[in-house]
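I have a structure here, written as structure tokens, and I will follow up with some questions on it.
All protein chains of the complex are present and in place, except for one that has been dropped.
For reference, chains read A and B in written order, and residue numbers begin at 1 within each chain.
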Amino acid sequence: MAGWLVNGAATVGAGTYFGWDGFTIQSGNLIVIAVMVILFILALLLPFPGGKGRK
Amino acid sequence: MSTRAKPAPRLPGQDADAGTWTDKARRWLLAKLPPDKLLPGDQPIYVMSWAYVFGMGAVASLVWIIASGVVLGLNGPQWYHVSPLGGFVNSSHLWSVELFFIFMVVHLWLKFWMAAWRGGRVLTWITGMLSFIVSIVAAFTGYLLQTNFDSQWIAFEAKDALNSVGVGAWFNVANLGQIFVWHITLLPLAVGAVVVLHALLVRVHGVVPPLDASEDDAQLSTNTVEVGGNPPGAGRQVAPATSLTPAEPKDAAL
Partner (left out) sequence: MTGKGAATSWQKRDDVAGRPWTGRVREYDLLKELTIGVVVVGLMVLGVSALFGAPDEPSVSLKSWAASAPADFVATAAKELAGTSDTAGYGPPYNSTPDASQKIGPVDLQSLPGVRLPVDTAQDFVIGPLEQLPSPPAALADWTAATEQQRSDWASAYSDALAAAPDNDPAKVADGSYGPVPALTGALADMARQGTLDGVLQGGGTFYNLDYTLSLLFLGDGSYFPGLAASQHLSGDQWGVMNETGDTPGQSWLWLFSLLYQVEPFKSSPNADALAVVTMAVLTVLLTLLSFIPGLRSIPRKLPVHRLIWKDYYRHR
């Protein structure tokens, strides 16, 4: 990894994988997909601020 | 001595009668996208949802992708392997790409559920998809440019898909020189151009109204003079209106 705070570790590990029955997903990808779904749901549910500022 | 009748001097902005290509282009452009549409000071009342921030999120991520990419490129392909600062800039490049795609995909989902291609906005949808496709290719060439194990393997695997449809002979993923040109010039220019076109089309057409909006919605009753009182049908929390959109003739739409 070549990040600022994690600088130094030469090689990365084998990664964390979840899966069953031929379905596998890598932890990073799983998180990214989860974040997209959560953002989508939040965009639908959260009230948008500034409702009072209408003209 | 001159006998030629001199045309009256034209004032700037005054519509010239001459039919030059340039005149026509200017008139077309100004009609399509007058400055107050390009840089609007207000938006329809329904533009009031978190659903609208993701397009801007994608634009903002693109700004960071380009900024970090320029720094990486100017330092050369080996820099980030050996320098901690280089490693950090490389991480920023990667993460701004991940954010870019996150915003773009949520944007796509939302625009689908809004059926945002309605009312003559189909080109906005199509240019959006083009941004998505070109961005995928751009990101792919970025993965090929890492000059590490990951890029080696991606090149080795990806060649099969490209060769299987006859593309690999010209788009050779193992030829770093070719991939460099694609990733740092052609594809970023293409993404930029398509995104600019996409954003301009949004401005030209205005934001698409809600699916169930109908002519008798309170928010559409233009003729109500909303000064010093609550507009009819609006809740009490709504502040008095102080301005209205300049009334546009219905058929001024282009």
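Keep this in mind: a residue touches a chain if its C-beta (ideal position, glycine included) is under 8 Å from a C-beta of that chain, and two chains touch if they have at least 3 such contacts.
Note that the structure is a prediction, hence the values are computed from the model and not measured.
Visitor: If I consider the whole complex, including the chain that's not displayed, which of B:L33, B:V47, B:V71 or B:A193 touches that chain?
Guide: Of the listed residues, the one touching the omitted chain is B:V47.
Visitor: Determine and list the chain A residues touching the chain excluded from the picture.
Guide: Contacting residues on chain A, toward the hidden partner: 1-7, 10-17, 22-29, 31-33, 43-45, 47-48, 50-51, 53-55.
Visitor: Extract the touching residues of chain B with respect to the undisplayed chain.
Guide: Spelled out for chain B, the touching residues are 39-49, 51, 53, 56-57, 59-61, 63-64, 68, 80-81, 87-88, 90-92, 94-96, 98-99, 101, 105, 110, 112-115, 117-120, 122, 125-126, 129-130, 133, 136, 139-140, 143, 146-157, 160-161, 163-166, 168-170, 172, 174-177, 180, 206-215, 217-222, 226, 231, 233-235, 238, 241, 243-245, 247-248, 250, 252-253.
Going forward, only the chains that are shown with their structure count from here on.
Visitor: Whole-Å distance, chain A centre to chain B centre, using C-alpha means?
Guide: The answer is 24 Å.
Visitor: Touching residues of chain A toward chain B in the complex: what are they?
Guide: 1-4, 7, 32, 35-36, 39-40, 42-44, 46, 48, 50-55
Visitor: Which residues of chain B touch chain A once you look at their complex with the stated criterion?
Guide: Residue positions touching the partner: 42, 45, 48-51, 53-54, 80-81, 84, 86-88, 90-91, 98, 101-102, 105-106, 109-110, 237-239, 241-243.
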